[in-house]
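Omission of a single protein chain aside, the complex is shown with its protein chains in their original locations.
Note that the chains take the letters A and B in the order they are written out, and that residue 1 is the start of every chain.
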Amino acid sequence: MKTRVHIIDNISGKPVEAELFDEVTVEHFIETQQEWRPIVLKAARQLAARGSHQLIPQHFHWDWTAKAPELKVLANAFYGVRYENKLQGLMKLETVGQFCTCRLPEQAGKALIYVDYVEVAPWNLKALMSALGEKPRYNVIGSRLIEAAVLRSKEEDCKGRIGLHSLPMTESFYIKACGMTPVGRDPAKQNLLWLEHTPEQADKFLTGAR
Amino acid sequence: MKFNSDPEWLKRQAALEDNCFVSVGGLVSAVEDLEEQTQRATASRTAFVSLLNLTRREHKLTWEQFSQKLDVDLAELIEIENDETYKPTPRTVTKIAHFLHVPPEKLFVLSGLARAHDRQFQEAALRFAARSQPVKALSSEEHEALKEYVKFLCER
Partner (left out) sequence: MADKRTMTLNLTDQEMSLLEELSARKDVSKTALLRQALRLYQMVEARLSRGEKLFFEDEEKKKAELMVV
């Protein structure tokens, strides 16, 4: 699947047409190691040198290539966003597994799609680019990936329900920008905050209804 | 999948996402994990170089002839052989994989481009590297080791 989605070019302030696709390969993972990781590490070192430890990205040494064996597992779905011939964002979903069950009391026990990993290219993140004295390049990548997760949930008959564990510094994105409900801290996953969409919240996010 | 194309939605999401950090995934693991990964990567890399070397000798090729057969730069093949910190390009590794008829993703791990997730894979790499010695003629044991290892890479 390849489809055109608009993202924002922060330099012009205008929408541009990127490509959202699901045929993610190990070459894309290698690209994240070669293109993203050095910038993330450089920004992390700058932040550490300034004593801004609370801003150091909590995913600074993730390695997507470790997920290569998971590409062949049908339970997993991967999505990427590409623009100007560069990977701008990557996401891994689980359509079945230990976290694919709702915990919000009003939908407890029902199936959801689990957002296992999301990463946006470092040059698109304000916090990292500020550390390097630069401006972030593109916007709305994260929203497009979460949009893909909700649409996939509908395709899987999960009614748009998604769930995820948020890193502490990203909680506000999922609550404010995606309209997800924080449910509680999960001791089974490093006490990270568990958030969910109900079908109504999912539709609201997709349509932008207030 | 039908994505939202409303410019107002895009503008609103841009404003909401602007100052946010976007990622999902576990918290970073300890620094010690990174060091352990480095050691395992060295062992895999040795197996990769042995695999290249034995394959070239199996086909009775010089490095120059081998680079032509593979359609890769001779300079790069020499870097791979001599510099254990050198990371080959994905294109080169894919060409080698096609020549050997093994899945490229297996060689991405061996060459250090991708991270291994699998203890069995790493142990097999170590055993293969240990069985291959740098002598001129391919001994029957090395021939067997090479044959078995290529079979292993194809089967998993």
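Keep this in mind: a residue touches a chain if its C-beta (ideal position, glycine included) is under 8 Å from a C-beta of that chain, and two chains touch if they have at least 3 such contacts.
Please read all numbers here as calculations on a predicted model, not as lab measurements.
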Among the chains presented, those that the missing one touches: A, B
Touch criterion as defined above, residue of A:T95, A:N124 or A:T170 at the omitted chain: A:T95
In chain A, positions touching the absent partner: 1, 69, 72-75, 95-97, 100-101, 107, 109-111, 155-159
Absent-chain interface as seen on chain B, which is shown: 118-120
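We take it that only the chains that are shown with their structure count from here on.
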Separation of mean Cα positions, chain B and chain A [Å, integer]: 26
Residue numbers on chain B that touch chain A, as the complex places them: 1-10, 12-14, 16-28, 34, 90, 104-105, 108-109, 113-118
Complex contact set, residues of chain A against chain B: 1, 3, 5-6, 8, 15, 20, 26-27, 29-30, 33, 57-63, 65-69, 71, 89, 115-120, 125-127, 139-144, 147-148, 151-152, 155, 164-167, 169-170, 172-173, 176-177, 189-190, 192, 206-208
